[in-house]
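Here is the structure we will look at, set down as C-alpha cells.
Of the protein chains in this complex, all but one are displayed in their positions.
Letters A, B and C name the chains as they come in the text, with residue numbers starting at 1 for each one.
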Amino acid sequence: MDTCIEKIRTICADLLAKGKVQKVIGFAEGSIPMASRPIAVTSKEDVAKLVFNATCGLNLANYVSDVLPKEGKIAVTAKGCDSRNLVTHMVENQVSRDQLYIIGVPCTGMVDKRKIAALFEDEITDFIEDGDTLTIVSPQKKEKVSKKDVLRHNCRVCTHRNPVVFDVMAAEPVEEQSLDQPFADVDHIAAMDPAARWAHFQELTKNCIRCYACRNACPLCYCPTCFVDESSPQWVGKGQDKTDINTFHFLRAFHCAGRCTDCGACVEACPMGINVRDFTRKLNKDALELFGWEAGLDMEKRPPLDVYSPDDPNDFIK
Amino acid sequence: MEYPQAVPLKYAINPDVCLKLTKDKCGTCETVCPADAIDYTMTEEVLTITAGSIILAPGFKPFDPSKFDNYQYANFANVVTSMEFERILSATGPTMGHVTTFPKLPAQPKKKKDKLLAQKRKDPKKIAWFQCVGSRDVNKCDNPYCSSVCCMYAVKEAIIAKEHAGKDLDCAIFFMDMRTPGKEFEKYYETAKHKHGINFIRSRVHSVTEDPETGDLLIQYVDEMGQIVKDTYDMIVLSVGLEISRETRDLAKKLDIDLTESGFAKTASFEPVTTSRDGIYVSGVFNNPKDIPESVLDASAAASAAGDALAEVRNTLTKEFPAVPETNVVGDRPNIGVFICDCGSNIAGVVDCPNVTEYAATLPYVTVAEETTYACSQDAQDKMVEIIKEKGLNRIVVAACTPKTHEPLFQETLKNAGLNKYLFEMTNIRNHNSWVHKNNPDIATDKAKDLVRMAVAKAALAQPLKEEKINVNASVMVVGGGLAGMTAARSLASQGYETHIIEKKDCLGGEALKLWKTAQGENVQQELDALIKEITSNDKIVVHTNTTLEGVDGFVGNFTSQLKTNGKTTALEHGVAVLATGAKALEPTEYSFGKDDRILRTLDLDRMFKENDPKLDTVQSAVFIQCVGSREPQRPYCSRVCCTHSVDNAIALKEKNPETDVFILYRDIRTYGERELLYKEAREKGVIFIRYDVENKPEVVVEKESLKITLTDHVLNKPVTIHADLLTLAAALVPRKDERLANFFKVPLNDEGFFVEKHAKLGPAEFATDGVFIAGSAHYPKPVNEAITQGRAAASRALTLLAKKDSLFTSGTIASVDVEKCSACGVCVSICPYNAPSFMAEGRFAGRADVNAVLCKGCGLCVASCRSGAIHLRGFDTNQILSQIFALDEVS
Amino acid sequence: MNFITIDKKDWTTGIDKSRETYQVFGPVQDENGCQIKPLAPDVHPLMDAGVTVMSPKSVLFPQTQKMLTATLDASIEDHHVMKPVKKDDTPRVVLGIRPYDARAILLVKLNFDNPDYQDPYWCEAYAATTFVGLGVNHPGPCDFSTSTGCGPFSEEGLDVLMADLDDRYLAKILTEKGETWAGACGFDTRADAAESQSLFDILRKEAEKNITSVDTDQLSEKSILDLYEAPFWDDVAFSCINCGTCTFVCPTCWCFDIQDETKHKTAVRFRNWDTCMSPLFTHHASGHNPRGSKVQRVRQRFMHKLKYFVDKYDQGIMCVGCGRCVASCPVNIDIREVCTIMNNYESK
Partner (left out) sequence: MMGNLLEHMGVERDRLHFSWISSAEATKFVDVVKEISDKVRALDTDKKFAKDYTK
C-alpha cells in the first residue's frame, strides 16, 4: 500500500497547491499501535501526515458534510465502502457531487483489531504492515500473520472493494471478491430456533454501554436529533434497561434499512466489541432479496424504503 | 328514508299512509321522538322564488319490467331488477350483502307462504343478466334509445356477485352489443371476461319459465351459431333501462321546454346543457341517458351556463356572517369541556351516559362535563357557547356520533364562542360503540369511558391552528385551443376572468376543424367559426398561437408559466389552469392504409363531405371498418366516437345515393343514448352491418378496379367478400401522452396517455392537483357535445375556486417541519404525491425541508416517512396520538 | 503497616471464605474484554487480566441507578410522593482494582462527598466497600499514570495493595478496612515489613520504566481564556464522532443525568451516566445549546479535566492516566497529546 500512500500525498499536494480543494479528508497515523485517525489537511506541508493502511477502518463519508465549505470543494480519500456512502449522501441530499473531489482508494480489507489482540495475552506494542504480511509485536512475543486471516468480517464478505465513484484513483483497481454464500452469518442465526435467536441478540448486546459510538461512526446517522435523544415523545428509555438497549439497537438498525453499505464502522467504533452488524446484515440481505438492492451504487435512485413502486413486494400486507 | 345515503338524512312521513294524518289515530312517533321533531300540522306550502336561471336535474326512473310477460318479473320470485340486485349486494341492503335466492322475501318471513318459500332459499350457483330490458326496444316498449349505463353496471354487478358469493358462482350476461365506451370501461369488461370468468353470451333471451318446486328459472335462447340452447339459472337479473317519468314530462310541459320523442330535453351539440327556453338549463339523465361522470360534468356545465347569464349580478344577494374574534389560548392551561351526547336513545339506550359524564369530570384538565340529549340541536349548541364563555373553556370534547357529519358543526360552534376550531376533539360513542355493542351495555359504557379519556388526552395537547390564506391570481391559462379549451375560456371570460389560450398551432379550432357535422346534424364548421370569432373578439381572452409551454412553477392561485412564442419566452402568471390538449386520430398500420387513396380515415371522409367532393357521387360500394386501433391489446380502450360517426356517414352516403351499397364491419355497435336512433335509421336505410371478431379481422386486398374486403359473416358463418370503391377506417383517437405537461403540473397520465382526473366518477373535470382542470379528449375521446360540456364543466370548477379569491384558506391539519430536527435527507420531497415539501432555498436553515401549506393535503405520508421525526401533522401530532395510546393503556 | 503474603494456592479458598461477609467484585473476562463486575458465587476474579475495558467506578456509581419511586395509584397512601429506594449497604470488596482506579475514586469523592454535599447513594456504597488493589507489573502502552499523581503501585484510595510475585501475592494492609478483609479471608501470614517494602519499590521502579510521561506542570499557570480561545481545538476535535466512549470508560467522569419514567401507575426516578460529548448534555429547555458544536464539547472535556479541575481543587488533573480513553477511542484522540499541547501552549 506504500505506493498508494505516495500517490495519495502527491494528488493531495497538487490539489491543495492549485487551490482546487480547500481541504483533504484522509487518515493519519495513530498514537498507539494499530490505530489510525481521520484528519483534515489544509496545507500541503501536512500532506505527509496522510496514510492509508489496514487500520483505516472508519468511514470518512461520516466527516464530509460537517466540513463542507460554502464555496469550493473538499477532497476525500474513499475506499469502496466510503465511496458508496458518499453516493448515499449525494442521493440523500447531504452533499452534492460538485462539492467533492473523490480520491478513490482500492481496498483489500481492514484488519479486525480485536482478533489480532486476541492472539496476544499482553498488550501490543508495535504493528508493521507490509503488503499482506503483518508483523505484530508485544513485550512477550513477535508474530507474523497474513492480513487475509485477520480481516474484519465485513471486509471478508465485501464485494465492492473498489470505489464506485471517484475523480482519481490512487492505485489500480483490485480484484473483486465473489462469494458463494454472502450471508452465511445471517443464515447461521436464521437457522436457530426463535428462543435461541432471541438469546443470541440478548447476549450480543449485554455489554452495551449506550455510548452511541456505533451510531456516531455511521455515515447514515446524520439526523440533527436522534430518536434516542428525543424526550417528547420519548421513544426509548435512557437507562441501562435491557428493553431500552434492545429498542435502541433494533431501531438504529432499522433506520439503516436499505441504506447500509456494511462498511463496518459501527463495529470498529464499539468500545465493547459488539457486532452490531448482526442487525444490519439481516436488513442488507432482505434489501437484496426483496428489492435487488445494494446501497450506494446508484446516484439516481433513492433507497427502496424511501420510495414506492407498484411492484414492491407486499405479501406482508394482509 | 329510501337509502342510508339519502340527503338530507332525515325521516319523512308519508301522508298517504300515516294513520295520524289519515284517520287521526296512532301518533306514536310524536310521543317517542325525544327531539320533538314531529309536527302533524305542517301542510304543503307554495313558495315563490325569484331566480335568474333554472337548472333542471330531475333524473330518471328505472324502467318497470312488470309489463313484460316474457320475463315474469312480477310473478317469479327469483327474477329481480338490476336496482334490486344492487341492493342485494349492498352491505346495508336487505340481505346485508349476502347473495341469496328469494331475495324479495322478508328476512324473517311471517306469512305461511313466504315461510315455505324461505325454506327453499339457497346461495345461487348460476345468475344471468338480461341486457336491454326497456332499452333499444320499440316492440314491447317505446324506448328506442340505449340507456348507456346498463352494460357497465351489469358487468360490475356480476363481478361483485362473484366477490360476495365466491368464484364458483356462474355469471352470464346476455347482450346484443356490449357497450363499454366509458373511460377505463373496456379494460373492466376485458377483466370481467378473462380474470373473473364472466360469460358473455350474445343473444336476446325470448322467455323465462319457472320450476314451481324450486323456484329455478328455465330459459331458452339461440346462440351465435344459431343453435337453440336450454339452460337453468337460480336467479335472473333484468338490466333495466332509464326512463323519463311522467312527472318530469309534465314539468317540461309546464316550463315549456322541448323534449325529444323519448322524453329527454332537447339540446344542441354546441349548447349541450341549454334547453329550448332561455335561462333554463338541464343536466343529468334528463339530458340524455348517461353515467355518473357525464352527469357530474353536465351538472358543472349547467352551473357555468346558468352563471354566465348572471355574471353581472354575481354576489349581489350574498350576506356575510359576522365573525367572532378568536381568543388566544396559547400557553394557557388546558381547560376542557366534555359534552356527552345521548343521541336521544341512540347512545343513552345502551351506554350509561350519566356515569360516563361523571367519569369525564374526573379526568385531568376537565372543568365541565355535561350530558346532553342532542348535542347537535340548536339549543344545545347555544348552551355550549354559553358554557365555553362562562367557564373560559379552551378545549372542547364532544362524545357523540360521527365526526364525518358533525365535526364541522361543532367547530362552527367553537368559532362562535371565539375558540379556534382546531381546539376540538370528537369521539364517536354511537356508531363505534352503542350501535355495535348494543347487547353489551356494560362493556359499551366502559368503552365510552375509554374513548372519552383518549379524546380528553388528545384534546389537552390540541393547539390552535392557522389556516393560511391563499391569494388567488384571477387569471386563467387554458392549454389547447380546441373546442373544449375555447369553451372553457369563453365561459371563464364571460364571468370576468382574464383568460389566456395557449395553442401550439397557428389557429384555433383543433381537431374539430376536420369535422363535418355532429351526430345531431349541426354543421360543425359553421358553429366553430362563430365560436372562434367570439373568442378572438372577446377582450378578456388573449390567444397565444404558435405557443408552447416550457415550464410551470407555483401552485394553486399562484402559477407562473413560461410561454414560448416563435422562439421568444414570456412568463404568464395565472391562478388556475385548464388542460385541453385533445387527442388525434391514429395513423392505422393495417387494412392497407396509405397504400391506396380509396382507403380513408373517418376524418378524411368528413373532409370529402365538407368539400362536397364529386368522387362521393360515384361511390358504388362503401365499407366502414370499426375499431381500427381501438379495443386492441396495445390500445385497450374504446374510442367512443367512431360508431356514431361511421353510422352517420353511412347514412349520408345512402342519402347521397340510396343505391350505394354501404357496409359497416363492426365488433359491437356503440351508439349509446339517443345515438341509437341513428343506428336504427341506418339499418332502415339499408346499411348492412356485419360483425367480426378481433381474432378474425377483415382482410383488405387492393385491386385495381376495387378494394377486395373479405371477412366471415357472423350470421351465415361463411366468408363474404365485398368489392368496395371506398373504405373508411374508424381510426382510434389517441392521446398526445404529453409527459412534459403532466410533469409541469404534477398530474398523472394513465397507461394509454390520457390524463387521470381527480375522481373517475365525482371529479371528472379536475385534477388531484389543486387549481388544475381538465377538458376534452385529453381526458378521454369524446364527441363535440361532450367536449363542450366538459369545457364548461372545467370552467365551472375553476370558477368556484376563483370565486373564493378572498376566502380561500388551506386546511389547518397539514404537515409542518421542525427545521431543527430536519436532516435534509429528502425522503419527504421524493415521497409526497402533491409536491408539498421542498428544500428551503435560503435563510438559516437553507437546504432543509419546508412544507407548502397550500399544496399539503395532510395525508401524513411525509410524517410517517421522516426518519428524523422532524415532520408533524398539525392536529394529529405524534404526542397527541401517543397520548391517546397511553390513555387507552391506562386501566380505568 | 502490616504486610502479609498470600500463597496463590490459598487465594481462592480465602476469597470464598470472605463471601460470608462480603459481596465480591473483581475482573472477569468475556469475549469483549475484561470488566470489573459482581462475581457469581462460583466465579473467581481474573487477577492477571490487563486493563479492564470499563473502570470500576460503577461499583459505587452504577451507570443506571434507581433513586426514587412513587405510585400514582390514588388508592394507596402517599401516592404521588417520591420515596427513596432501599439501598444496599452490605459490605463489599473490590478485588484487583488497579492503583490508578483507586485514585480515581478519591477524585470522584470530591464530587459526591464534600462539605457542601453528600450523595447518599455514593457515600453509603463507599462506606461499605473495601478496595483490594493490585500493583501493575507490566503497564500497557496507554498507561501514563505516573504523570497524574499516582503510579503502578500507588496506595492512595486503597485498603490493601498487593503485588503479584508469580506464586504468591504480597499484600500491604493500608487501612482497618483492609485488615478486616484479610481477617475475613483468613490471610494472616505476616511478611517482613522492610523486605516487603523494598520488593514493592523494586517492582514499582521496574514498572515505571515502561510508562510514558506526560508533562502537566504548566497547566495551572496558563490562562483559562488563552487555552479556551486557542486555535488548536479544531484540529483536536476534527476526528471526534461525539460518542460517549471516553467519558463512559473514564474512571473519573462523574456527570450524571436524572430521568423520570412512568408506566401505568408506577413512577421511577433514576440517574444515568451522562456524557459531555452528547449535545443533549447542555441543551437548554429554551432550545439553546451553549455547547452546540462538536469543537465546544471536545474542548469542554479536556478543559474540565486538565484545567478547570486543576484550578478548582488543586489536586492535579482530573485524570489518573489509566489510558482507557486512549485505547477505546474509535478515532484515536489521545489525551496525552492534548495534554502536551495544552501544557506547552503559548498564546501569541
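Observations on the model:
FYI, contacts are C-beta pairs under 8 Å (C-beta built on N, C-alpha and C of every residue); 3 or more make two chains touch, one makes a residue touch a chain.
Note that the structure is a prediction, hence the values are computed from the model and not measured.
Among A:Val67, A:Val145, A:Val168 or A:Ile189, only A:Ile189 touches the chain left out of the display. The chain omitted from view is touched by exactly one of A:Pro38, A:Gly237 or A:Gly264, namely A:Gly237. For chain A, the residues touching the chain absent from view are 186, 189-190, 194-201, 237, 241, 243-244, 246-247, 250, 253-254, 257-258, 279, 282-283, 286-287, 290, 305, 316-318.
Rule of thumb we're sticking to: only the chains that are shown with their structure count from here on.
Our note on geometry: chain B versus chain C, Cα centroid distance of 74 Å, whole angstroms. Distance from the chain A centre to the chain C centre is 31 Å, each centre being the mean of its Cα atoms.
Per-chain Cα centroids separate chain A from chain B by 54 Å. Within chain B, residues 820 each touch two or more of the remaining chains. Across the complex, chain B meets chain C through its residues 820, 889-891. Every residue of chain C that touches chain A in the complex is listed here, in rising order: 30-33, 35, 50, 53-54, 62-64, 138, 140-142, 235, 238-239, 241-245, 248-249, 257, 259, 261, 270, 272, 275, 278-280, 294, 326-328, 330-334, 336-337. Of all residues in chain A, those touching chain B in their complex are 92-94, 222-225, 227, 230, 232-233, 255, 302, 306-308.
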